[in-house]
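Removed: one protein chain of the complex. Kept in place: all other protein chains.
Chain naming follows the written order as A and B, and within any one chain the residues start at number 1.
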Amino acid sequence: MKNKDLQKFYFMKKLIIRFCCTALIIGISLVMITPFLWMLSASMKTSADVLKLPIKWIPDYFYPDNYISVWNIGGKAKVDYHFGVAYLNSLKIAFINLFGSVLTSTLAGYAFAKIKFRGSNVIFLLYLAAMMIPTQVTLIPRFTLFNSLGMMGGHLPLILPGLVTITGTFLMRQYFMQIPNELKEASFIDGANEFQIWARIMVPVAKPGMASLAMLVFLWNWNNYLDALVFLSDWRQYTIPVALTNFVEESLTEYNLVMAASASALIPVFAVFLAGQRFFVKGLVAGAVKG
Amino acid sequence: MLKKKWTIFIAASMLITMLAGCGGNSGESNQTSSLDSSGKTTTQSDKPVVLKFWGGVPAEYGPQLTVDAFNKEFKDKGIQAEYIRFVNDDTGNMKLDTTLLAGGDIDVFMTYTSSNLVKRGTGGMALEISDKLSKAGFDPAKELGNSVSPYIYDGKVYGLPTKMENYYILANKNMFDEAGIPLPESWTYDEFRETAKKLTKGEGQNKVYGMYWNTIMEIFRPSYIAQTVLGSDFLYKSGGKETNLDNPEFIKLNQMISDMMWVDKSAVTHTDNVTQKLSVESVFLAGKSAMSLGVWTIRSIKDLEKYPHDFVTAYLPVPVSDKSAAKYSIGEGAAGDFICVNPNSENIDKAMEFVMWYTKGGMLSMTPYGRVPMYQGIDSNKIVDEYMKNGEKILDKNTVVKFLEKKDNLAVSTETKKLPEIQKVFNDALESIYTGKKDAASALSEAKISADKFLK
């Protein structure tokens, strides 16, 4: 009897703690997304309404003109900020680098994990060390290199280095390490060579890992700012981050337009990541497990 | 045997990735450029030469009209032009330099500062055009006025200055009239400060300030007022071996600005400026200040759709420390917008045709947006008409006209040694003055010491 009461008490206590904690976390989550909510709400107000206090989180009426002029829909905007071009450029670079680096990383990751070639350990150690090199250190030489090759003014300075990622190689190696050697050995006996094993057996097995890496690469490229700032020179090449900063510099005080532009840069990526978050989270965690 | 096969396969797949990079890239740029030319150039049968013209002004504020006018006029002569905009900041200019050095696809380009002009001229990025000018019978000093002489280096012309610009004080004429203050012909710092005080009214959200110093985009800008007394190379002294940052003119001017912000409270503070991202548009054009420093504002003043207002804007001279000592008409790049030709261009002669056309009046399409031609051969009434276009009701023609007159006392900067570093030192000091953290005398004398180090 007493014991039962105690159990009930503990159960109730646990339940109350759970409710309190959930409430706390809900509160914090709301604070975390406040900037986004505010951005959305301000992006659908007129310029004057953005400054009105207290803040109206849900505007009285939705004002789509901000998005129309940011995107220059119908071609009537006074200044065309070429957001569409920037979007295509960002997508193009992100996807080329995504396919390129997933391919190179899967090849090399497999070699480091499953092929016992001489020097592989030394080279892999070198890779680990190279992960430490901040990209800022190599920025000026890369700039000089691309400049003397005459590649400035195009997307090659962003694409070529992006085709290989050291972190990606590392991730794929970790992934292949988990796959049992028996799988490979069985195929060897069947007379398949390394490449056939890689293409027919390993790649299908490694698909989840590749998907995770793909999401990461996409994110890195989509958000790459410093390189784009230094390497891109006119609007026909701009990617989203650079187009966005230029936009802000030119329409500094039109907070509503700035918010609409920012929202335009963010929302599609949210959509992509909500759809693929399972892979993405796995990729991030895999990178962390044996850092 | 098999191994060879897959080695080839891997090499091929690698190549494909690489090519995808290159191919995708060139495909993209082809596409956009064809898109551009289909919009701008119409004759495709004769394949006219299309000059690539790079400038820092958004296409919508004049350049597109200019290029359109050119294309119409030169349609039969087989020359067309396309405008490409670059961002006119340090990075943007450096990218223009590298594109020029790498033999990029540029024929004509604008240079906005004399330091860049010298750098590009001596570095093989801008063509020396004095021969071509004399062949065309164009004497810059005669046709553009005496102010261009500092920009001719030992007889060498790397670019023609096309634009004259003045700094002025923007004044809300309605507020002046209401307060019964006549528009001054000239004024000292003290008179200016008093006027700003008188024009300040209201409190809190409804406060109207006497003055708005637009220090946010370029904190350095108000300091150009000191040029009225100090003249051209006002940042340097003793032949470029020392900086001039502790000059009493700078101290007086910047102390006044700080006092207006923090003591008189007749000017919007720099801190408000930074935290609220204010601008001439959101303060002066919104009727929240009676005056402001006028620089690139004309296109916003005329844009009534975006910045609706019904008051009349007058242009007043900038205040001076001492009326008798003030000799110069000032402005950052008072003579500016150097039009240059790329020495690697395949169409140098055609590019020169464009340069001459632009300088001699082609640029009038830019005048409604604030660019006043240097060329003496243009009728001044025409310039006034263009400048006033679409702004007749909101611009005070009587005062505006004075700033469009041809002048021969423009203060033009030529010394540019370590300018970016010196400006950064100056900017840091100005920020501490404008936020009320330090007084002008001590901040500027400290700044001089650290800036001088760069000149050693």
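The working rule: a contact is a pair of C-beta atoms (placed from the backbone, for glycine too) under 8 Å apart; a residue touches a chain by one contact, two chains touch by 3 or more.
The definition used in the following text is that contacts and distances are computed from a predicted model.
Undergrad: Using the UniProt record as the reference, specify the protein name of the hidden chain from among "Sugar ABC transporter permease", "GvpL/GvpF family gas vesicle protein", "glutamate synthase (NADPH)" or "Ferredoxin".
TA: The record for the missing subunit names the protein "Sugar ABC transporter permease".
Undergrad: Which shown chains does the hidden chain touch?
TA: When the full complex is considered, the omitted chain touches A, B.
Undergrad: To test your reading of the contact rule: which positions on subunit B touch the chain that is missing from view?
TA: 3, 7, 10, 14, 17, 90-91, 94, 97, 101, 119, 123, 270-277, 420-421, 424, 428, 431-432, 435, 437, 450
Undergrad: On subunit A, what residues meet the omitted chain?
TA: So the residues of subunit A touching the missing chain come out as 17-19, 21-22, 24-26, 28-30, 32-36, 38-39, 42, 51, 53-55, 103-105, 107-108, 110-112, 115-120, 123, 127, 130, 132-142, 144-145, 147-148, 160-161, 163-164, 166, 169, 193-195, 198, 219, 222-223, 225-226, 229-230, 240-241, 244-245, 248, 255, 258-259, 261-263, 265-266, 269-270, 273-274, 277, 280-281, 284-285, 288, 291.
As a convention for this text, only the chains that are shown with their structure count from here on.
Undergrad: Centroid from C-alpha atoms only, then distance subunit A to subunit B, rounded to Å. What do you get?
TA: Using C-alpha averages as centres, the distance is 38 Å.
Undergrad: For the complex, which residues does subunit A have touching subunit B?
TA: 78-80, 85, 88-89, 92, 96, 99-100, 103-104, 107, 147-148, 150, 152-156, 159-160, 163, 193-196, 229-230, 232-237, 246, 249-250, 252-255
Undergrad: So in the complex, which bits of subunit B are touching subunit A?
TA: Touching subunit A: residues 2-3, 6, 9-10, 13-14, 17-18, 20-22, 24-26, 28-29, 32-33, 58, 60, 84-87, 91-92, 95-96, 98-99, 101-104, 216-217, 277-279, 281-282, 303, 306 of subunit B.
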